[in-house]
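Supplied in structure tokens, the structure appears directly below.
A single protein chain has been omitted; all remaining protein chains appear in their positions.
Each chain carries a letter (A and B) given by its place in the written order, and its residues are counted from 1.
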Amino acid sequence: MTTMTEKTKVEIIIDDVAHQVNAGGNLLQECLSLGLDLPYFCWHPCMGSVGACRQCAVKQYRNEDDRDGLLTMACMTPVQPGARISIADPQAVDFRAGVIESLMISHPHDCPVCEEGGECHLQDMTLMSGHNYRRYDKKKVTHRNQYLGPFINHEMNRCITCYRCVRFYSEYAGGVDLAAQAAHHHTYFGRHEEGALESEFSGNLVEVCPTGVFTDKVFSERYSRKWDLQTAPSICTGCGVGCNTAPGERYGELRRIVNRYHSELNGYFLCDRGRFGTGYVNHAERLQQPQDAEGKTLDAETAAARLREIAGKAIAIGSPRAGNEANHALRRLVGETNFHGGFSAAEQACMDEIAALARDPAFHNPSVREIEQADAVLVLGEDVTNTAPRIALALRQSVRNRAYELADSAKIPHWQDAAVREIAQRERSPLYLFVNGATRLDDVAEANIIDTPSGLAREAFALAHRIHADAPPVGGDGEGNAEQLARIAEQLSAAKRPLIVAGAGSGQVELIRAAGNIARALHKRRGNGGQKPVDLCLLTGEVNSMGLHLLTRPENSLAAALDKLANGEAENLIVLENDLYRRAPHARVDAALNAVKTTVALDLLPNRTTARADLVLPVAAFSEQQATYVNYEGRAQLAWQVHRNHSAARPAWQWTGEFAHFREALNDCAASAPAMARLAEVLPDTSHLPGGGKLPRQPERYSGRTAMKANLNVHEPKQAQDPDSALAFSMEGVPARRDATLLASPWAPQWNSNQSISKFQDEINGPLRQGHGGALLLKRGAGGAGFHPVAETDGTTGIELAPAWQIFGSEELSARSEAIRRRMTDAYVAISPELAAGHGLSHGAAVNVRGENASVTVLACVRGSMPAGVATLHASDRDIDFHGLGARVSLAPAAGDTPAAQALDRGLGELIVSDLAREG
Amino acid sequence: MFSLIRDTLLSQAVTLWRVFRKLFVKADTVQYPEERPYMFPRWRGRIILSRDPDGEERCVACNLCAVACPVDCIALQKTETEDGRWYPEFFRINFSRCIMCGFCEEACPTNAIQLTPDFEMAEYVRQDMVWEKEDLLIDGTGKYHDYNFYRVAGKQIAGKGKGEALNEAEPVDVRSLLP
Partner (left out) sequence: MFTFAVGSGLSIASILLAVIVLAAMLIWVERRLLSFWQERLGPNRVGWFGIMQVVADMIKIFTKEDWVPPFADRLSFVLAPAIIMVVVLMSFAVIPFTPEVGVIDSHIGVLFVLAMASLGAYSVMLGGLSSNNKYALLGSLRAAAQMVSYEVFMGISLLGVVVLAGSFNLREIVESQADGWYIVPQCIGFLIFLIAGVAESHRLPFDIPEAEQEICAGYHTEYSGMKFGMFFVGEYLGLVLISSLITVLFFGGWLGPSFLPPIVWFALKAGFFIAFFILMRAALPRPRYDQLMSYGWLFLLPLSLLNLLLTGVVVLSTL
């Protein structure tokens, strides 16, 4: 349901009580919006109604005198002014009890060994409908399960055939490998053969399935019931979107991530990196104690004192994956002039451009919800599915706006899912992708413009010129696809809400400038004065890329820092949560590290930088500390601490000793950086809590309090204190029953599953009643800048090198998680078949990539749709000097028996692309 | 006047007399430990974990006992065998907190956790009242001799495939179009 229907309120009468509801909605949705309990299965707030399960039956009456009424499915019945319905009517109650009884006929007797137990929508609805005894004495239908990969468990016996899984997986998320099979009571939901589910959003099946057919396999390995998970509102650190998550902890381990509803951002869905990519928090190699260069353990006080000692003559390098407080505390420690951003040179350039465009009044940086509302989209160079997967899911919804338009013209309400799809057939809103090969969004894209990065930039500049003549034209052979560009220009100009997407992931600042030009051209075309800004979505790479950029002086790049260090301008170096070898040419990092006297690295897992450090300070993982992160929109959000770390690891801002409390660090950060001025707004208002009371992190039914640590000492320790937040490590306190901004794990009486979120929403799909935490930091300036001139081609030839992103493996920390590693490919370079043939390379063979200052050995990945002039390199978790290669590379087959080639043992089997040129 | 005396004095006197007569009644006290009382089989005493008739652990680590426990004195962690059978990796009862209410037994869906007539659980060291799975698990079925959860439940384990549990039909052939 991407577009909201008009919000006129009408009065209907439910069980003799008058209620104000939205006109144009359906009865089920409106009943749930009102907080009434009406059981349902197949309806989903994001996927509309299909009327498959028959569970939401209500009685509808013609008028006041009608005593008989008609049974009707609430989810399929539009709201009509003055309608009279009854949920409590005995016949409706009886009908619903009968439906649930027949749905439960073949349900296996296995709730105790089901991961869904305790948060099962089917359990809730069974109880609500009053079915408690199996009268049917015939045999139960059984099914064989499938292996569905490392993320998802399959237990088909539990299925009640609501079709939500395939409706989400194929219709909503565009997956092709899960479908309904067989017929009647043999209906089976699975793959054509065993194998990992391909979709990047398969994890959502866990939450979409109302019962335990699809369960979280990673969670099941270290399982706890929902009521036993200590939970706090958190932010996903997998990419720059900043989806809201609810991590759950038990016995000191981070057990799982589930979605936390945010009406503007992630809504009800997460990507698989976010859901399964946090296993690194429990990694056996986590840094536990401060260590010196010899690996000798230091005590925390000595180590902290040493950090402060060397800070006077140090340069500090911040981290886009650390929170604002950590970066700011380090900035305070070494002084603003000595604090450098931790971006690679290419990303730094992109970030500078993104930050400039983000302040331009001509543009609007859309939220995920707003992206879904775009009716013409252009993606420039960014492989969104792999760099910001949740945005890709939203783009996939945006193409349905054409369907909603058609539905409107036929007076079909948007929630009539099957009808809307039927009327649209294959009509879609335009989505154009400027890419260097096939992507996972191709199936909904109108067309792909495939070229090398520099070629894409030229074409994008040309497109801008086509949209508005003020945009600078491209000379020479810029318009290879003139016809297509004309059509794109026309469709973007005609659209009511066009959207341009670009991002730092492409590593091509020209593409971002071109995106700016296109958006500005669209803006100019809209006419003069007071126009609506154009949606320009510029994606940032990591969870706090934007925050770090806002805290860093423009000239303080990583490259500048490495130069200063190599020239001996600073004695010491402090690296915050950053592996410099991922960000800069290895030779330059080595030169810098060799020149400094003392290197201090603060990180949570050992990496190449901590291996070179003279002092390593362990820091807390995202779930072990409170922090604020700024997402791609400039939205600052607070991630609460979920659990405690029992080693010496602590938040980086605590190591600096600059601040005693989180609040101080945050407020000082807000005060000292103008762009961060609104940061303090992310702190919740807890004035309504009586007597400084706290909210519990543990659910009311948290078990084992007096036994979980009894093996260590039968005398229970004092409750851990949390002076830095409004949450307590306890089940005591004021439960956030009515305030879901502070409640990670929604629960309402009779609603134990995640579906209980409807009890906290203003209305279905609306914001939470108390609003969402977070603040948009960026203020748009007064006057817009002009068009950017077209980049001159530098005339060099050779194969252009671009990064290839993978949802599983590109992000540094999630790539250390066990579950993600099972889906990771090895390092590879993707090339076109021509290029492969020209160099005598076959798919999967080891290839030597030679660049300016480095040469690396990776696997060759031959992809049919790629242009000849480009090679995209995916480093996976290998020690690959990507930045040392430079912009142009050459290829040569590598001998398979070299150590570098031998190390590549993971293969490319997990790679999911449509244009793979498999041989043999 | 008479009723006043009857209600105030006489009734009190009668009470006094009746209670006084108890002096010559044999006391109900059982002289434990010299005299051993008969313990009823359903007495709620020391908690054990039982095995199913096939000798496998009955506990499937569903956590229901732990959540039912009003003093939160049960802690366990689920783990799984290769073939899919759930069992507790550890199972701990802090008997120094246990109030022998029996809610855990009531909550147990597999008859694994049972209370026994043994009430003599005093220890000189409180730490000794923390019992782990090795201490709790017995080699028998306890009070319920026949129940085997996995014979009833649909979950597949070694030795019991899909469709072989109680009241289950053969697994569906997805490729078949027959009704």
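Quick notes on this one:
Going forward, a residue touches a chain if its C-beta (ideal position, glycine included) is under 8 Å from a C-beta of that chain, and two chains touch if they have at least 3 such contacts.
It should be emphasised that the depicted structure is a prediction, and the values quoted were computed from it without experimental measurement.
The chain not shown here is in contact, across the full complex, with B.
Of the listed residues B:A27, B:A122 or B:L177, the one in contact with the hidden chain in the full complex is B:A27.
Taking the complete complex into account, residues 9, 12, 15-16, 18-20, 22-23, 25-29, 31 of subunit B touch the chain not shown.
The definition used in the following text is that only the chains that are shown with their structure count from here on.
Across the complex, subunit A meets subunit B through its residues 108-114, 117-118, 137-145, 155, 157-158, 181-184, 186, 188, 190, 220-225, 227-228, 251, 701-708, 710-711, 713-715. Residue ranges of subunit B in contact with subunit A, taken from their complex: 60-64, 66-67, 69, 71-78, 80, 86, 90, 92-94, 96-97, 109-110, 126-127, 129-130, 132, 149, 152-156, 162-163, 165-177, 179.
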